[in-house]
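Left out: one protein chain. Kept in place: all the others.
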Amino acid sequence: MDHILSLIIFFPLIAGIFGFLVNKESIRAYGITVAFIEFTITIALWIAFDGNEAGFQFVEHATLISSFGVSYHVGVDGISLFLVILSTFMTMVALIGLNIEKDAKNLIISILYLEMTMVGVFLSLDVILFYLFWEFSLVPMLYIIGAWGSDRRIYAAIKFFLYTFAGSVLMLVGILYMGYIYHATTGVWSFSIPDWELLILPISTQFWLFGAFFLAFAIKVPMFPFHTWLPYAHGQAPTVGSVILAAVLLKMGTYGMVRFLLPLFPDATIYFLIPIAIVAIVMVIYTAMVAYAQKDMKQVIAYSSISHMGIIILGIFAINAEGITGSIFLMISHGIVSGGLFMLVGMIYDRRHTKLMSEFGGLAISMPTFATIYGIMLMASVGLPLTVGFVGEFLSLMGFYKVNWIMTLFAGTGIILGAVYMLTLYKRSFFGEITNDKNRGLKDINGRELAAMIPLVALVVILGIYPKPILDPIDTSVKKMIVLMQKKSVLPENKEFIIKVNSIRGGE
Amino acid sequence: METYLYIALFAPIVGSLITALFAQMPKKICVGIFTSTLIFISFISSMILLNYVDEDQIVHVKLMDWISAGNLSIPFGFVVDQVSVIMMVTVTLVSTVVHIYSIGYMDHDESFNRFFSWLSAFVFSMMILVMSDNFVGLFIGWEGVGLCSWGLIGFWYKKHSASWAANEAFIMNRIADLGMLMGLFLIYWNIGSLQYDIVFAQIVNLDINVVTWIGIFLFIGAMGKSAQFPLHTWLADAMEGPTPVSALIHAATMVTAGVYLIVRAGEIYTLIPDVGLFIASLGAFVAVFAASMALVNRDLKRIIAYSTLSQLGYMFVAAGLGAYWIALFHLMTHAFFKSLLFLGAGNVMHAMDDELDIKKMGGLYSAMKPTAILMSIASVALAGIYPLAGFFSKDKILEVAFNNGSYFLWFALFIGAGMTAFYSFRLVMLVFFGEKVHKKLGFNPHEAKPFVIYALTPLALLAIVAGFFEQSFHEFTTQLLVNYEFTLDHSIALILIFATSAVAISGIAFAVYKYKRGGFSEKIEEWGVYKLLINQYYIPKLYKDGIMKPFTSFSKFLWLNIDNMIVDKTVDMIAGAIYGTGEKARKMQSGNLSSMLRWMVAGIIILLALAIFYRPMV
Amino acid sequence: MLEPISIDLVALNVTSLLPMAITVFGALSIIVIDLAAKNLQKSFFTVLTVLFIILSLGAVIGFNGEDRAFFDVILSDGIAMISQMIILVTSALFVLLALGGRRFQEFAMAEFYALFLFMIAGFQFMVSSDNLIMIFIGLETASLALYTMIAMHNRAKAHEAAIKYFTMGALAAGFYTMSAMIFYALTGSVEIHQIALVLNARGFEPLVGVLAATVFMLGALGFKLSMVPFHTWTPDVYEGSSAALAGYMSIVPKIAGFVVAMRLFEMLIDSGVVWLENILYVAVIMTMTFGNIVALVQEDVKRMLAFSSIAHAGFVMAAILIGTTEANAGLFLYWILFMFANLGAFTMLWATRHRQNLWDNRYQHPFVKFSGMIKVSPTNAVIMGIFMFALAGMPPFSVFWGKLYLMSAAVNSGHIALAVIMALNSAMAVYYYMKLIVYMFLKDPVSDDENIYSSNMSTVLKVILGFAVFVTSISIVLVEPLLNIITNYVTLSGF
Partner (left out) sequence: MIGLTHYLVLSAILFAIGLVGVMKRKNLLMLFFSTEILLNAVNIGFVAIGHYYGDLSGQMFAFFIIAVAASEIAVGLGLLVLWYKKTGSTDLDSLSMMKG
């Protein structure tokens, strides 16, 4: 088990390289097999993972540039563990659901590379390494959107790439500055997160660094008003691209917030808490309304993703164990649910070659099983209890309630508006008589699609009923992080604030 | 006893899940029988538990942990105590009847199997709701019944109105659920737990303001589920669903969940009588408000729906004023006679080929005698005539209002009682007696199958006799619930009973008298009051024009004008500006050697000028 | 009266001249061989050139004598060494591009190789001296050879490019001499370390004089380094010359220029000439930004690369502005890493070189040419993609590490704003590199004839490409050793 993390990171890369040798006809099977093996390894990681240990486990360290403190440093804790599993799981599911024949080889190899970068982002403990994977994840995605997307794919791909790239260059400056400060303070160069977490920064420095990191994450999430790349990307991307984009890539932003902003800059986090929360709430409500106005089924889900990401951000900035644990869980559940919804939209697109809701109507008559699965996913997206969507949303909102109850109330309208646009979508597409003859006699979900959807549906229900195995390790690591934040914050009122939002009673 | 608890709880979901596998297959009668049996088993278990609890024992189990994070720990825990067991029995009893009834009612429906799957799932959700030992568990059931209600209202999803009504119900409930969630958060952050026992034990230690807010938030949740004003419109629209659904969900069980919540959280509400008074006032208002709409409506099911709304108002009055056991009692009796009423209406609908306009019926008595009798019993019970069940429970509520000194509330309820009697018998008269309008319209009514009628008899029986259990019910429930002390003089109470009965009887008499003679003239339809009532006080229209339309157009505005035109365009403009600058800067590369040389010389000259004029040298 | 001077051969320290002597000797011997034996193949000359370069490189690496030699005219300090290595290695790699699949007349001529070696010698002299006369001679030797080589490509555009380059070069030479004259007038010396001593002793008075000299030097070096507004020749010359030579021009003359700039400007900045610091600040930003935004709108890949090399030069100029050891080490690191990426990109262009302009009347390598290359010639497309990402500074490819190190140097010396501007510029730069990626990977092919992408391909080119790809991709492990060597040399020479 010593090098399991490296194995997880580099197995898809190596498999991708060898994928060039595989025959075109069998490349899909190859992709699924590789993804399955990768997923199995991550499951093994989970089994070997000690849920009671809050720190990083399976740490590997190898110096790359000693004079500059850059090293190959990976490790996993409760916060990242499940995001890694989510990445490998969703990649596997997306590959099972894949039915693109055109240049399938390039596509599948790109997906495998993408998998490597996603896993790399979550496992990196060296910030330069993190940045490396972070940036490189754009490349396969650019290719996937741009080469297999719909009409305006190139515009969408470039927009996605440039927007997110531009956002992250400032983070690079922030990283370098942070490294400089670390060097100035300790006399050693280090870009390792555990090292950085020990550094107590003066407030003004925290502000600037917070800003530099936050912008990159905010664009990735994407937060209002930096979100406009996402609808384009989703609108044009092929199904597999949307699935991975929504399920995993967006989570990198929120993961970054948890991993960097909170423990590194606790005072700045608390200082900017309210403004960010306001933006998050605006984002929840605004995008939910925009989602309601959409005509295209996929766009509804794209905007709904943004709306849900708002709740995740709110949970993170609750700075209490309930909120942060909840939002990490919500990241996972949203990954499963939105990934599933995008796959479902892709299936209907394969049949009808349109995503406009006005083209549908009465699909429940021609495709009842499909409608049922769609309904389950939709209910999970709406956050119905006993589905996976509820737990995270409940905890996130509950966490933020301690910070500010009025803002939670506003954010909570997201769950109402979520029901509004989702049910409207469902009604317009699935209910009613079949008005469009093309919808008559559509084939119901087939074996391949079912094979992709059943794991998702099963997880939606199982994790909705029994989220404990996931919540517990997350909670352990999060609690440790909060203690760290409390210790590190410079201002006494911030120390008190952290204690306050983490304790029952007190305050309002 | 835990075994019985689990049987009672899980029998319905087993039925539902197994049936779900057959959902897309053609009708299988055994599906109906199978689920009905399981529900019946659940009922039997509930009865055994009732018996057990009656010996002053409480069953409390913890199945497993559900959510735990930070200080929060929520288990799947279930409790069978005096309150929940009453609910369990009521729910499973009515459910059993409805299930059996549905085998006949849904006979010709192509989605017969799907129906039973949903219906059993509903029962399961309802059981979770009433049996949970914590607020979040209650919330699971709360949302679960909402989901099943959505699926069942929109059961005939091909009908636009049905799926619309389903969405309306779900969304309206969501609005209220948000309030409830806020209440849960508030409880958690002040007590650190959401278990009933811990919360109720510690609630007294809290600041009264906090308790008030908790009470308000929880009541907002209750308002949605129990369709209290202003979240009431969904209930009438929910009649789009199949009639058994209306009987089970929108009369007997789900809509009463709000009342159950208030009763359950009685320990909180006793601390905050002001909120209680508000609840009672709103209840009284709804009681009259809904009854008034029932007076003129011509839709068979909607009349009963408004009646339900009105009766829920009654229950809230009792609960708000602290008479929890009375609220619960009315909840139970109402469940019996109201579901009977609905199921009878279902028979009528079947007979009339799903026609709902009561003006098109008339004289059905001859064709369907048993149904007519059953519905009459239910109506009498609803009107509150001695010795039927409604008399005991409803009169008690009026007594409570009077006892509390809230004479205005009492008066409202008093008027409401009269109206109830009138519209109930308006319905009975127009449907079963009088001129046979349906003959002219070419309907050929027929009575339902015998087993359907037999299935209804237990309900009818209970509607008649349930009232006599008042005393034992009182003793039983007040072991857990806060008792309500009557300070009213016995004679005054007697006067009140007579007054109420009088107004009920006169209401019935007026209806019978009037509709024997062909009813009111067409003229009253011109009246402003009539228009106001038939249009439901224009509230649905207000919601449509005042909320939905602006919301839709504002959403469109946000998308097309803000998101596309401002937010996105800004990004594109930045990119465009950079690109445009590139195009302009490109002109510098004219390719002409002369100008290239001039650029160089110009550069030197500018730098020289700077060297002379700009010298930041220290 | 002049005294007769007795020359001590040991004091002359002739070994320090060995590297240049080898290249000059090589050039002469190539001419002689050509006179003696006709009909020798280009491969013979190419390999011979490479051999002489390797010998010279050996002489550089093996050198361990005194810094100063030859009456202090030669200064073989650390940066001279490291820059000579870069120059020689780059030259060796680029001259091999002559062995493309197709015949070009300039490579058939022995003179080309002689000129090439002379040019290298010129650059070597330029970097290993702090005597303004020597620098001038080196610079002009190299430039004159380069002009001729450009013209030897024998296309109308090549001639135009040569004339433009030549004329502007002559003007720049005028600037250079003018600057040298003013320094000489101020201090009575033409040696940089002497000039520094005198100026420091006198407190930089008269400042106008010093600044005037600096201005002319900025003009002259700005021309070599293609700083705005002295950059105008760059795109035209790159476009006119063959891809191989254009790639060469983007690396070697600039590193030579950087070394001179480092010697001269850092002396001034270190002494507290704030004016120069401010001017350089503005110039760096203008150069970066201008290069980037004009590159955005180009239609031809080679021209785009020309503008991008302006931007890269601006980026690296920042190191001179910052002036710390870390920054100077970063400069060399960046340039080495940049060299490999650029070598690859230009080699790729060179390999796709066609006789006619199939896609555009004017351009040889318009973006359209590469449409859908992934489908026609996937390996080449992926390789070109890697070079583009490397140039764009996408991790983990080579240039990223240079960028990282330079930006870190900026941050560490307190130039945060500069670092931010550098970062934003690299974000902007991504767009035009992406443009090629988009054409190659996302568009549909214009023709499915694989040969159009390999008309000039040969085994040698493939090997060079492979080497470049390899280095570009694994640069993460190269950074550490490279940095050690560079830092060692840079610290040795006190920068």
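Per-chain numbering from 1; labels A, B and C assigned in written order.
Quick note on the criterion: a contact is a pair of C-beta atoms (placed from the backbone, for glycine too) under 8 Å apart; a residue touches a chain by one contact, two chains touch by 3 or more.
From a predicted model like this one, the values you see are computed outputs, not experimental measurements.
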Contact set of the excluded chain (shown chains only): B, C
Residue among C:F94, C:F136 or C:F290 touching the omitted chain: C:F136
Residue touching the undisplayed chain, where the options are C:M109, C:L144 or C:L358: C:L144
Touch with the omitted chain, as defined above, among C:E106, C:E239, C:E266 or C:E326: C:E239
Touch with the omitted chain, as defined above, among C:K157, C:H193 or C:K462: C:K157
Sites on chain B contacted by the missing partner chain, in the whole complex: 586, 589-594, 597-598, 601
On chain C, residues whose C-beta touches the chain left out of the figure: 2, 132-133, 136-137, 140, 144, 147-148, 151, 156-157, 159-164, 166-167, 170-171, 173-174, 177-178, 180-181, 184-185, 188-190, 235-236, 239-240, 298, 362
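Heads up, the rule we're going with is that only the chains that are shown with their structure count from here on.
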Overall pattern in which the protein chains touch one another (line/ring/star/complete/other): complete
Most extensive contact between chains (C-beta pair count): A-B
Chain whose mean Cα position lies farthest from chain B: C
CA centroid of chain A to CA centroid of chain B, Å: 36
Geometric centre distance via CA averages, chain C-chain A, whole Å: 44
Residues of chain A engaged with two or more neighbouring chains: 162
Residues of chain C whose C-beta touches two or more other chains: 428
Complex contact set, residues of chain A against chain B: 159, 162-163, 224-225, 227-229, 286, 289-290, 292-294, 320-322, 325-326, 329, 362, 364-365, 368-369, 372, 379, 384-386, 390-391, 394-395, 397-399, 401-402, 405, 408-409, 412-413, 415-416, 419-420, 423-424, 427, 430-433, 465-468, 471-472, 474-475, 478-479, 502-505, 507-508
Of all residues in chain B, those that touch chain A in their complex: 23-24, 64-72, 136, 139-140, 143-144, 147, 150, 154, 157-160, 163-164, 166-167, 170-171, 174-175, 177-178, 181-182, 184-186, 188-192, 210, 551-552, 554-556, 558-560, 562-563, 567-568, 570-571, 575
In the complex with chain B, residue positions of chain C that touch it: 163-164, 167-168, 171-172, 175, 204, 207-208, 211-212, 214-216, 218-219, 222-223, 229-230, 232-233, 235-236, 272-275, 278-279, 290, 293-297, 428
